[in-house]
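Below: one structure, written as structure tokens.
Apart from one protein chain that is not included, each protein chain of the complex appears where it belongs.
Labels for the chains are A and B, by order of writing; each one numbers its residues from 1.
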Amino acid sequence: MVSFFKQKRQMKQRDAKKEDQGQSKTVDYIESSLSANMEIVKQKTGDSPDIIIRTLKISQDPEIKTTIVYVQGLIDNPSVTDFLIESIMKNPHLSEKILPQKALEVITEDVVSLGGVATVNDWEKLFLSLLSGDSIIFVDGINTALVASTKGGERRSIQEPSTHLTVRGSREGFTESNVTNIAMLRRIINSPDLWIESMKIGTVTKTDVSIMYINGIVKKEIVEEVKKRLKRINIDSILESGYIEQLIEDQVMTPFPTLNHTERPDMVAGNLLEGRVAIFVNGTPFVLVAPALFVQFFQSVEDYYNRFDIATATRFLRIIVFIISVVGPALYVAATTFHQEMIPTKLLVIVAAQRETVPLPAVIEALLMEITFEILREASLRMPKAVGSTMSIVGALVIGQAAVQAGIVSPAMVIIVSITAIASFATPSYSIAISARLVRFAFILCAGIIGFYGMILAFIILIVHLCSLRSFGVPYMSPLAPLNTQGLGDTFFRRPMWAFKERPKLISSKNNLKREGENQRPLPPESRGMKTSTERKGDGNES
Amino acid sequence: MKFFGITILLLVPLVLFSLGMDILLGFDLDNSVKHAFNPFLVKDRAELILFLILLVILVFSFIYRKKKKDNKPKGQQ
Partner (left out) sequence: MEKAKISGYQLFVLIFLFEMGSALLVPLAGEGKQGAWLVILIAMIGGILLFFVYYALFQYYPNQILTEFVRSILGNFLGRIVAFLYILYFMYLAARVLRDFGETLLTVAYPHVPLFFANAAFILVVIYTVRKGIEVLARTSELFFVLENVLFLTFILLTIVSGMIHLNNLKPVLEINGVEMVKMAFSKTIFFPFGELIVFLMIFPYLNEPQRLKKIGVGGLALSGIFLSFTMAVNIAVLGVDLTLRSQYPLLTLIQSIEVAGFLERLDVYFLLKLMIGGFIKITVFTYVAVTGTANVFNVKQPSRLAYPVGFVILLVSIVIASSYSEHIQEGLSAVPVYIHLPFQVIIPLLLLIIAYFKNRKKSNKHQQHKTELKGGVEGK
């Protein structure tokens, strides 16, 4: 409650500040003199060599000077040379006599053979287009410029995503370009209801951020909330969608992600069809999806591609894996330090014999091994690939075997840490796996201080914390708490495809929940049914 | 200060109440007072430190509130 009030106050302040800034801005307009304009361009860009200024002459008597300005590398070379420069130089319309005032009109209507052409007259918009890859055409004596859409240049091609790997499903992953990414979604969802809204965020980087949703399925309030939060952002740069994520999430003080991110277009499509909103950020292949629920992080797109029994089993496995990765070492610490009586006697004898030579208490041992593991993991992530194998040898041999032989750690501890490590990588979502790692340390500490009591307290706090989270107003633990029986079919269970009658209630718009028609359950052909078999014999395939 | 007052207002009757319960059960007043404050006299060091930390948090929570009240008008300006 306190935090709620605090936030509200902060929000008010922010809004007020924003308004101030909006009023203080003044707009600079383009001059009519070409040379003056060029001076401004040069001065504003610091005369950077990649800004190409190409001056041409059109019309005769009087000759009119025209300048094309573009940024090398950002433009699509053929379209600038063929459709812009060449057509301006060789076009018959332009060799005739034209009035200077009409020149721009003629160029727009008769000369430039490109799709997107627009006029601008203020510098801010002009630079925004120029620096995002458009070509600008100035004509001497006219205080308006022409923006020709010539975006292009080298980009990474569409490749298989490196996260959220699946055996079955599309092999396409998002790229760094928003245009490509949005097009990929358009290819999947061929509906005019797929709506996109764009905005520029970042006072310096002017990053292109688009939100996408399916009109009619999405809840209006969620879209409004997303837009409101995006508009509130006032920061110099957006380099990755993580910036946006951290600036629009519901609660800051939590180890758990309240927005999902993915590299897979099919995953985004699936989420959009459930009524979620996707946020595309130019320059990163990771697309944000909001709102995110806790159970969602244990789901993979492949669950929907596989049959439901397999998918359900896999999901349960993932939950077990998550629990192991959170409480594994803590359980060991608690059991060996405080609750030896709970370990079966034979096992206890083995563990005790191993621990006999170990000079450290179990908590320290566990923390030491966990930290060692984290170091190894971090190092192998950032190392050049060639060194990676050395790393694994050093890690496995030196730390694993040698430490055990030297009697610094017990073999049981090594086993526990290894299982935990593997478990933490078996979670489909990397962001929840990181949270689990962080929470794990808290559990180890609690278990080290007061055994199971500490662990259960930590568990209660964890549950309370998870229940207190919201993602764009939707309770994080739904549909488990608050319980929503309709949504339960797609949590740890995955109901069969023919039983997906409705979209999730809390996320999708209330008046468009229906997902599939009646009687979608596939049946064997009637001739094979038990009823008819007495009357009619089968078609004899079985014989 | 209001919160401090409320805390005292809640604490005192409850302690008196539990003392009264002791007397009701047949202890005399001296004994029950002794009983009531026994746990605070016999404390090992860790316990004492924890108690002091909790006390400091309590005091801090009173002060913290005060500061926030001061901040409030500033924020609104």
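By our rule, a residue touches a chain if its C-beta (ideal position, glycine included) is under 8 Å from a C-beta of that chain, and two chains touch if they have at least 3 such contacts.
In this text, all values refer to a predicted model and were calculated from it rather than measured experimentally.
Enquirer: Please work out which displayed chains the absent chain touches and list them by label.
Expert: A, B
Enquirer: Have a look at A:154, A:341 or A:526 and name the one touching the chain we're not showing.
Expert: Touching the chain that is not displayed is residue A:341.
Enquirer: Touching the missing chain, which residues of chain A?
Expert: Missing-chain contacts on chain A: residues 1-2, 5, 338-339, 341-342, 344, 450-454, 456-457, 460-461, 463-464, 467-468, 475, 477, 480-483.
Enquirer: Which chain B residues would touch the chain omitted from the figure, given the whole complex?
Expert: 2-3, 6-7, 10-11, 13-15, 17-18, 21-22, 24-25, 35-40, 43-44, 46-47, 50-51, 54, 57-58, 61, 65
FYI, only the chains that are shown with their structure count from here on.
Enquirer: Taking each chain's centre as the mean position of its Cα atoms, how many Å separate chain A from chain B?
Expert: That pair's centroid distance is 49 Å.
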